[in-house]
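Of the protein chains in this complex, one is absent; all others appear in place.
Our next item is chain A:
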C-alpha cells in the first residue's frame, strides 16, 4: 500500500477540510490505488451528503417563509401510484359488470340459495406441516371438512363431492413437507383457481397471546381487488364463507391484494372506542399468487383457461398488475 506519498494519500486520521474542492477534471474512479480510491470516494460521499442536507434545510426554510402560500408537498411516487392503468378495472357503477355478476356461477351463493360447504384435501401423502395447516384452515373456514386422499385422482373425487353437496373444493399441494400450492374449485361446475402459496405461518409461529378461533362465522374483508379478474377471484373467496357473519364472534378474515399477491390474515378485533380498534392475530397466515383461472372444474389438460400467468408477457413491466 503506497502510503505517505503526496498530499492525497492520507490514511488513518486525516484532517478533512470542510469543503473539499476537487479539480474539475478529476474523477474518483481514475485513481489506480484501491486504498486511496476508496478513501477519496468516502470523502466525496460525505460531501454529497452534506450538500443534500443543506439543500433540504434551505427548502424547508423557504417553505416556512412562504407559510400559507407554499406549494403543497409533493407526493412521493410509489408503485401503486404509478401503476399502469388496467382497462379491465371495475367501476362500481358499471352495469355490465353488475349484470355479469348476477348471472355467473356465484349468483346462487350471493342470492343465498346455497350454503357453502367446503372440502379441504391435500396432494398425496401429506407431511406434518401440511396436515396441521389443513386442520387450522378448517377451523378458520366454517363448515369445512378435511379428508386425506391416497392416490385418488381428483377427477374421480369431484363427482362424489357434488353428490354429497359440497360447494367448494380446496386442494393444498405440498412440496418438500411444506404447502406451496392451492387449488380452489367451486364445485357445481364453477371456476377453478390455481394459486402458488408462500409464507405459510402456523398458529404457533405467530407471535400473539390469543386463543383459538371460535366457531362463530367470521367477517370477510376483501381489499384491493380492482380489475375484472380480481373481482371474480374476490367473489370466489367470499363464497367460501357463510353469508351472515356473526358479529358476536368479532373475528375477521382478510384477503388483501397488493401487487398481485393476496395476503390472508385472520384476526380478532375489539373496538376500544369509536375511533380505535385493536386487532389480534389468530389463525394461520399465508400469501397466494394466482397462477391460472379455469372456467370449469379442475381439469388440467382439457379445461378452458380463462387466465394463465404467462411470465414472458406479463412480467415485463414492474408497474403492471393483473388482479
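Note that a residue touches a chain if its C-beta (ideal position, glycine included) is under 8 Å from a C-beta of that chain, and two chains touch if they have at least 3 such contacts; residues count from 1.
Simple rule for what comes next: contacts and distances are computed from a predicted model.
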* What does the UniProt entry say the missing chain is called, choosing from "MAK16 protein", "Succinate dehydrogenase [ubiquinone] cytochrome b small subunit", "Auxin-responsive protein" or "Vacuolar protein sorting-associated protein 35"? -> "MAK16 protein"
* Decide which residue listed in A:201, A:216, A:289 or A:322 touches the omitted chain of the complex. => A:289
* From A:121, A:167, A:192 or A:254, residue that would touch the chain that is not displayed -> A:254
* Interface with the unshown chain - residue positions in chain A -> 78-80, 123-124, 150-153, 196, 198-199, 209-211, 219, 221, 223, 247-248, 250, 252, 254, 256, 258-261, 263, 265, 267-271, 273-275, 277-280, 287, 289, 311
